[in-house]
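Moving on, here comes chain A:
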Amino acid sequence: MTVAGMNTPSPNSASLLKAQALGVHTDGKALLTDINVELHAGELLGVIGPNGAGKSTLLKALAGIQSAHTGSVLLQGTALTDLSAGQRARALAWLEQRPQLHWPLTVRQVVALGRLPYRQRRDQASDSTAIEAALTLTGILPLQQRLFPTLSEGEKLLVNLARVLAIESRVILADEPTSALDPLHQLQIMELLQARANAGAGVAVVLHDLNLAARYCQRLLLLHQGKVIACGTPAAILTPALLARVYGIAASYDAGTRTILIKGKLHSC
Partner candidate 1 sequence: MKPKSLIVLLLLAVPLLFLLDLHSGPTGLDMWAALRDAVQGTGSIDAIILLELRLPRALLAALVGAALGISGAALQGLLRNPLASPDILGISQSSALCAVIVLYFGLSQWGWYLLPLAAIVGAGLAVLLMLALTWRYRGIHTIILAGIAISALASSFTALALNFAPNPYALQEIYYWMLGSVANRSMSDVWLALPFMLVGSMLLLSARHFLDALSLGEDTASSLGFSVGTQTRLLIPGVACCVGAAVAVSGSIGFVGLMVPHLLRPLAQSQPGRLLWLSLPGGACAVLLADIIVQNLPGQQELQLGVITAALGGPFFLYLLFKQRQYFL
Partner candidate 2 sequence: MNSMPSSSGKGISPRIELPPHAFPALCTLCFRPWGEATTIPGMPRFSLLLFIASTSLACLSLAAQAADAPQRIVSMNLCSDQLLLLLAERARIASLSYLAADPGFSPVAAQTNGLHLNHGQAEELLPLAPDLVLSGAFSATLATNLLERLGIEVLRLGVANSASDIYTQVGSVAARIGATPRAQHIVNTMQQDIAAYIAQLRAALQGKSAVFFSSNGFTYGSHTLQDDFIISLGMRNAAAQVQGPAQLSLEALLLAEPDFLFINPPARLDKQLAHPLLQHAALAALQGRMQVIELPDRYFECASPLYVQAYAALARQL
């Protein structure tokens, strides 16, 4: 409910992740065109846009999972492609839209998978510390010996978030972590991500729920048909004109309560 705890990034905040003229295409169809976006330390960036806008693709490209066909992605000044896989894995954590688990592992085992980028160091102590911290932060410590398939959807997502947190990365990229969750879990996830941002990480989250985006994110990146339409504070982005143009809905934003009121579809749709 409170809006405390949200920092606006100062212009001096370190740029953690930067996409420059990023372009991705497949089978001749352009998924992303000329994307320029910057993620700063301590910032929670919301990536919004209608279905098919390219939000997931953007996140994958920022994470280095999807290779950029044009342009580049820079991590603290270095191109992603110049980093080793291990360096990239330790610096960037990516949370999938619909996390899958193919084997019936326990909660703790799943979270422990987040320590794989550190396997070369064989530092069991710091691994344990990170896992415990992640489990505690997400509040699932009592569940750690439970088998993953037996959990509820909300709990499963918390486990995956814990895995991401266990990586102790400077950048977190989360793809629609709140879809298919009940309001309580939605708020829980967003608060966790916000806390992480406050602790100095750069967090980018793809969101469908514009209210969540408005409430928790310092900046919003509005995508439409693979292009950046606008990037700025919620107040600047969530204007009736932009919402109508991009979403095709009649809506208005109340900066005071940081909520969006959706009135309905536009008649022209």
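Regarding candidate selection, all candidates are chains of the complex that A comes from, given by their letters.
The rule is simple: a residue touches a chain if its C-beta (ideal position, glycine included) is under 8 Å from a C-beta of that chain, and two chains touch if they have at least 3 such contacts; residues count from 1.
As the structure is a computational prediction, the values presented were derived from the model and not from experiment.
Of the numbered options 1 or 2, all belong to the same complex as chain A, but only candidate 1 touches it.
For chain A in complex with candidate 1, the touching residues are 60, 63-65, 85-86, 88-90, 92-94, 96, 99-106, 109-110, 113-114, 116-117, 119, 163, 167.
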